[in-house]
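My questions all concern the structure below.
Note that one protein chain is taken out, while the other chains of the complex remain in position.
The block that comes next holds chain A.
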Amino acid sequence: MKKTNNMVAPWLLLLPATVLLAAFTHIPAVMTFINSFYRTPRGNRPARFVGLDQYSNMLSDPVFMAALKNNAIYALGTVPAAIALSMLMAVIVNSAIRGRALLRMSFFLPTVLPMIAVANIWLFFYTPGYGLIDQFLGLFGFHERNWLGDPDTVLGSLMVLAIWKEAGFFMIFYLAALQQISPTLSEAAALEGASRWYFFRRVTFPLLMPTTLFVMINAIINSFRLIDHVIVMTRGGPDNASTLLLYYVYNVAFRFWDAAYASALTVVLLAALALLAFVQFGVLDRKVHYK
């Protein structure tokens, strides 16, 4: 009697979390996987098992290919830049300078703002002719540019916004890590006559590596996950030049109502993210700790 009681109590305690996780995470994930092997049912056409058809369709889908390429460029462009910028900002606001609190706040501000609001503000920045950026560049004699209406500049424009938005958040992690570094190290280095750059390169930077790994994983996930600004600013255009994977999944699922194809796309997206996370944690994690 007593023993069963011991078994029941923990399960009961786990029950709410299990039900929620199962209902909103595990079951949908499994359903997505299963659905990806079927064809979307329409009112008068039932779902039909099509095997890997949805996956082979992907290879001949130019929009999917464009989204894949765009997302790769987007991740490769935003992740290193956001990491470098956040590290720089953290080092700046970690030093004893005047107006440090104000600086910290202003670096962190973009993180606090909702993406939808930020995207609308930047939409104005990028407006051809009288947007902030064109007005500023106009002072130096540059001509007006259609930043979001030109396939050559649209993705870059979104990337700049993403870096600006992300860096402040990652700065917090770097700032916390920097404050963990014992001041004795810098004192010792100063005694040895090491320059500040040498100290950063050989001491601070290696000690920050675990944080960098954590930030990198988050940044990569965000580069696949955050698409609010795409919806607000470009809707993937012009001619899919700014379509990111998740935005395409959203379009296929909730505008084209092709749930099966959207499921297949989601599976690919999840597999890619899982692979990236595995490589980062499994391989890099062993190398980042400074010993």
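Remarks
Following the convention adopted for this analysis, a contact is a pair of C-beta atoms (placed from the backbone, for glycine too) under 8 Å apart; a residue touches a chain by one contact, two chains touch by 3 or more; residues count from 1.
Following the convention adopted for this analysis, contacts and distances are computed from a predicted model.
One subunit of the complex is not drawn; among "FMN reductase", "Cysteine desulfurase", "Luciferase" or "Sn-glycerol 3-phosphate transport system substrate-binding protein", its UniProt record names it "Sn-glycerol 3-phosphate transport system substrate-binding protein". Contact with the undisplayed chain is limited, among A:146, A:186 or A:280, to A:146.
Here the missing chain is touched by one residue of A:26, A:42, A:69 or A:201, and it is A:42.
Within chain A, the residues in touch with the undisplayed chain are 42-44, 63, 127-130, 141, 143-144, 146, 148-151, 235, 237-241, 251, 254-258.
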